[in-house]
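What follows is a single structure, written as structure tokens, with notes after it.
All protein chains of the complex are present and in place, except for one that has been dropped.
Here is chain A:
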Amino acid sequence: MEAAAEPGNLAGVRHIILVLSGKGGVGKSTISTELALALRHAGKKVGILDVDLCGPSIPRMLGAQGRAVHQCDRGWAPVFLDREQSISLMSLGFLLEKPDEAVVWRGPKKNALIKQFVSDVAWGELDFLVVDTPPGTSDEHMATVEALRPYQPLGALVVTTPQAVSVGDVRRELTFCRKTGLRVMGVVENMSGFTCPHCAECTSVFSRGGGEELARLAGVPFLGSVPLDPALTRSLEEGHDFIQEFPGSPTFTALTSIAQKILDATPMCLP
């Protein structure tokens, strides 16, 4: 393969951000999607790459399940989610024939697919590519980091929930980043508190303090806390237009602030 001879499909992507955790179920996919939308809201052209082979959740989140993916001469054409083509998505979810069938693959086969996935999507020109990953520090993560290394990712956003059990796993993810030379842009604490819709009392359902503690331990910026918003979860679940509903959610304010911090820390090339 003469990869050096012609520019790869990622050559037109200005900045790549990986969203990692270590812990499952903290909201990596939700945060990846929300971050992509917040960056788009700030006028950027954004792509989302979902490399979770066992549990690809983003197509459903954005109402794109069942969308057909096409091959063009440069590879897979990503799915555009809006008329302006300012936000696009590629996920293994699109390639599964039967969504309820489990993808039961061992490491080597996953590695082979991820390598292909990362290099074969014809993204075109993008300001940001947000890469959502599954939980852990294993085959998928190593394969993703290796495949993206030639394109010098901006760094990783690490997501945790407030409780110590989460922090315990996410600390190990931070070590993974250090060992693989991936810069940690900061920590995001998700599911930070739930406001009772009846009496407006805010309860820390998943304990508290984890995000800031993690950032302090690792010596990286704490980018912010994102609260639980069941109204947003419900609208996601019911397949409402997440892109339309998101700006009305309290999570939007949190994500806008996080996106702004990322933009402030991103070296912008002059056109």
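One rule holds in what follows: a residue touches a chain if its C-beta (ideal position, glycine included) is under 8 Å from a C-beta of that chain, and two chains touch if they have at least 3 such contacts; residues count from 1.
The rule we apply is simple: contacts and distances are computed from a predicted model.
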item: Protein name, per the UniProt record, of whichever chain is missing from view ("Cytosolic Fe-S cluster assembly factor NUBP1", "Septin", "ATPase H transporting accessory protein 1" or "Vacuolar protein sorting-associated protein 35"); value: "Cytosolic Fe-S cluster assembly factor NUBP1"
item: Listed residues A:Met61, A:Val187 or A:Ala215, member touching the removed chain; value: A:Met61
item: Hidden partner chain, touching residue among A:Ala64, A:Leu95 or A:Met142; value: A:Met142
item: Missing-partner contacts on chain A, residue numbers; value: 22-26, 29, 54-55, 57, 60-61, 99-112, 134-139, 141-142, 161, 163-165, 168-169, 171-176, 179-180, 194, 196-199, 201, 203-207, 217, 228, 230, 233-234, 236-238
